[in-house]
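Left out: one protein chain. Kept in place: all the others.
For chain A:
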Amino acid sequence: ISTLILAEHESGSIKPQTVSTVVAANSLGESSSISLLLAGSGSSLQEAASQAASCHPSVSEVLVADSDKFEYSLAEPWAKLVDFVRQQRDYSHILASSSSFGKNILPRVAALLDVSPITDVVKILGSAQFIRPIYAGNALCTVRYTGEGPCMLTIRSTSFPVTPITADSESKKATISQIDLSNFKEDSVNRSRYVGRSTQDTERPDLGSARVVITGGRALKSVENFKMIEKLAEKLGGAVGATRAAVDAGYVPNDLQVGQTGKIVAPELYMAFGVSGAIQHLAGIKDSKVIVAVNKDADAPIFQVADYGLVGDLFEVIPELLEKLPEKK
C-alpha cells in the first residue's frame, strides 16, 4: 500500500486535518508508505515542507511542488499536479481531508483518472472497504472500492483524531523531494484566477472544527438577544451556530446554520438554547460528544438526544451560565 496525501498548509505549517488524514492512511493496512504532496510557492511552502517531514512518524516522503501556479489552492492546476505526480510514481491510494480544499480538488482529480472517489470516510475497515455517512449521517453506508485505478478518499478529520506525538518520534524526519515541474503542462490551467479572501471572525473558531459549539434557535427572538449566545461562545472559546428557523428569522447569517443543509458539526460540547430539535437540525449535531439542551418545552425532541437537558427559560439560564461557568482553559 502506498498512499499519496494532498496536504494543506498555511503560513508555514501543515494543517491539523492533513495530519488526521495521515492517521487515516495509517489504518489502510500493513507496510504502508505515506507521501505528502505540498504545493505552493516560496519560503512559506518550504517551511511547511520541513514541518510536514516530522508531523507524523509514519510519513515517509514529502513531495514539494514549488511554483507560482500553486500560490493559491486552485482546483485546476492542483488536479493536473496530482495526475502529473501519479504518472511518475504509482500510488494505490490518494487521500485528502474532507475540508473545502479536499472536497474541491479530489473529485476533480478522480474524474481525470476515471475513478469514483469515496468522500467523507469516517471509518476504514481495510484497504478497500470504508464507511461513510449518507443522508446527513442518518444512515451509514459501507462501501467497497472495486476499481482498477488508485482508491481515492476524502477523510472526515473528526473521525481520525491525532494522538499527541512523543518526543522520541519527533526526531524521525521524512525525506523532502522537490518535484521537477519542467514537463508540467498548463493547458486550461489559467482559466481560473484567485481574486481574494475574506476570513470572518478570526477570534472565534470555525464552526465545522470547533471544540465547543453554542447554538440558538428561534426562541432567542431577536438579533440583540442572539448576542447572549455569542457571549457564551466567547466565554467557552467556542463557535456560534443557529437553527434554520433562527437564520430564516434573520437573527444571524446563513453560514452559521447547523443541520442537514447547513454545517455538520461534531464538537466535544454542543449546547442548544431554545432549539426544538427538528430532524434536519439533529442530523447535523448527532456526532457531538456531549449535547446540552435548554428549552422551556419539556417535550421538545432535542431532549431525546441531549446528554444533559435543562427545562427552563433561556433568558434566565444563559445569564446564570455566563456568571457561573469557568473561563475557557
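As a working rule, contacts are C-beta pairs under 8 Å (C-beta built on N, C-alpha and C of every residue); 3 or more make two chains touch, one makes a residue touch a chain; residues count from 1.
Note that contacts and distances are computed from a predicted model.
The unshown chain of the complex is recorded in UniProt as "Electron transfer flavoprotein subunit beta", chosen from "Exosome complex component RRP40", "Electron transfer flavoprotein subunit beta", "Elongin-C" or "Replication factor C subunit 5".
Only one of A:Thr21, A:Ser35, A:Thr243 or A:Gln257 touches the absent chain when the whole complex is considered: A:Gln257. Residues 74-76, 79, 99-101, 103-105, 107-112, 114-120, 129, 132-149, 187-188, 191-200, 206, 208-209, 212, 236, 253-255, 257, 260-262, 268-269, 279-280, 286, 289-292, 298, 303-311, 317, 320-321, 324-326 are the ones on chain A that touch the missing chain.
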